[in-house]
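The other protein chains are all here in position, but one chain of the complex has been omitted.
Going by the order they are written in, the chains are A and B; count residues from 1 in each one.
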Amino acid sequence: MWKFSLRRIITMIPQIILLSIVVFILAKMMPGDALTGLIDPNIDPSTIEEKREALGLNDPWYEQYANWISGVLHGDLGQSFKFKMPVSELVWQRLVNTFWLSVLTLIITYLIAVPLGITSGRFHDTWADRIITGYTYIGFAAPLFIFALVMLWIFGFYLDWFPTGGSVKPGIEPGTLDYFMSKVYHMLLPALSMALISTVSTVQYLRSEIIDTKQKDFILTARAKGASESRVYNRHILRNSLLPIAAFFGYEISGLIGGSIFIENIFGYPGMGQLFLNSILLRDYSVVTALVLLFGIFTILGSLLSDIVLSIVDPRIRIK
Amino acid sequence: MSFLEIDDLKVHFPIRGGFFGRTLAHVKAVDGVSFSIEKGKTYGLVGESGSGKTTTGRAIIGLNKITSGRVTFEGKEITDLRRASKDLRRDIQMIFQDPYSSLNPKKRVIDIIAEPLRNYEKLSKAEETKRVQELLELVGLSPESILKYPHEFSGGQRQRIGIARAIALKPKLIIADEPVSALDVSVQAQVLNFMQEIQKELGLTYLFISHDLGVIKHMCDHIGIMYKGRHVESGTTKDIFENPQHIYTKRLVAAIPDINPRNRNEQLKFRQDVKQEYEQAFDQYFDDEGLAYPLQPVSDTHLVALPERG
Partner (left out) sequence: MSEPVLKINHLKTSFRIKDEYFAAVDDVSLTVNKNELLAIVGESGCGKSALAFSIMNLHTRAKIEGEITFKGQNLVNLSTAELNKLRGKNMGMIFQDPLTALNPLMIIGDQIGEILLIHNKNMAVNERKQRVVELLTKVGIPRPEHVYTQYPHELSGGMRQRVVIAMAIANNPELLIADEPTTALDVTIQSQILDLIKDLKEESHAGVILITHDLGVVAEMADRVAVMYAGQIVEIADVYTLFENPLHPYTRSLLNSVPTTNEEQSKLHVIQGVVPALQNLPREGCRFGPRIPWIKESAHEKNPVLHEVSPGHFVRCTCYKDFHFPHEDKEEKQHVIS
């Protein structure tokens, strides 16, 4: 397994390098550059040209890339012109918030998906299954941002059960239990909204895996052994059906990144998604570039995680 | 000069592994196989799974890359059939094992059978339809069925559609890879009889690949027994069945169930004797790696893989 994981990690490196090049080139292709936002439009063009030369903006793209990437490797993602602070510091704050929101979303996703998927798969073609499948179709059809707005309106404004913005109640001392509870409280509604939508693919996946496994020959073998229905389900069907779900886990993370952009903006939650949209609107390119790079890396890490999880749970891969 | 000659054919597949997926070793699927087929005859290639019989057939028709060796067909080298001339390629066709998966379920019978015609001959729509109808009649299916889909046919009928496709271009050599293994006995009989009939009618030569010695005996003039990528014995059907020399051939022959229940005790004893002999004499018949030795002639037609004497 170590060998497999290590090889998988090594194959990831060229992917990340390629990603960074693409991100860099895309950033360069965007109108304007680092100076456009910084300087007064009345300054003499020749002065600007001097500045450009000094900053290395006239160098060939690969030299600029080399400068940028060596900065990135040292943790220097540039300067945000809007916040007037290093991008790395700015992103770090938001990253922590998004990370916890994602963790909570994932937990809720699986808390919903596993029981629903199992019920639906085990009792397929019954009323329970039809209701659950109906819910998944609605989940597939409903756009996340509209659903989130409805949730916000019902539970945030109308019933007033949850806060409608921010990540923590202002004025609480960090590190205390109150602070922690307040954080969770703020995360709950956005996480639930996202989970209710993103869980439907997992429900469907688990359902079809169970229906599929039910028809496998080794289930017949188990029945011929005299195993009770509950034993057949718990020992044979469930374990074999959850395996692909475990493998799906990493891709779920990639999905969360896309979702967080909508959710954080709607709920005013200060995470990476919100920062991303704001930075685009403000043309804060160095922040956008850093975020795209990070999103990309998370996606690659997600699929890495999937493969490693699969290699742990599936002996057929583990042995190799 | 034989019609088809295979000389020291090797097909090795790389095993990748280690850190950077380097080639660590090779699976020697086919490892030095030589044989020849006379025109109008049937050569049977027998072996168990993993013996390399299917790979040999696929290599000849260019579906597996040949590592080394030579394949000559009517005196012309066709080792790289994919690059050989179009005429040569149309002369060799293949019938596949599973009539359920080898026909595209989304295509109609006319499109399946006409596919080779479209690749090699420029026919008008009307001519093409006529040819396909003739072919269907030849394989004993109703010419009206050209617009049907494969799922509307039974297993035996599908295999005959596969055969119609294979003979559409009037090939000279047909490589039949386990053509009846997926079929019931009564359907199998139908396909085998039919293959014999068209062989006579069209003067076809068959390379018949099978694991079923009963079928092989019924169909073939010459037989080659394969084990782990090499021949262990080859000869006429009589040589192999009446005078098997190699211990592996004996074991294979002994393993076939006898259809006379009165013989079952003898058969069991025979099988146990052969098994004992196999275990005791294994080292004499196989080299250090457990592979067969090169073939040595024991008569004009009969070759056996024995260690060199002396």
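By our rule, contacts are C-beta pairs under 8 Å (C-beta built on N, C-alpha and C of every residue); 3 or more make two chains touch, one makes a residue touch a chain.
Here the structure is a predicted model, which means the values were calculated and not measured.
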(message) Counting the whole assembly, list the visible chains that the omitted chain makes contact with.
(response) A, B
(message) Among B:G32, B:G52, B:G69 or B:G156, which one touches the chain that has been omitted from the display?
(response) B:G156
(message) For the chain left out of this view, which of A:E50, A:E89, A:D178 or A:E229 touches it?
(response) A:E229
(message) Of the residues A:N240, A:Q274 or A:S306, I need the one that contacts the missing chain.
(response) A:N240
(request) Touching the hidden chain in the full complex, which residues of chain B are there? Just list them. (result) 48-49, 154, 156-157, 184-190, 192-193, 196, 211, 213-215, 217-219, 241, 251-262, 264, 267-268, 271
(message) I need the residue numbers on chain A that touch the omitted chain, in ascending order.
(response) 216-218, 220-229, 231, 235-236, 239-240, 243, 313-316, 319
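What we mean here is this: only the chains that are shown with their structure count from here on.
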(request) Go ahead and note the Å separation of the Cα centroids belonging to chain A and chain B. (result) 53
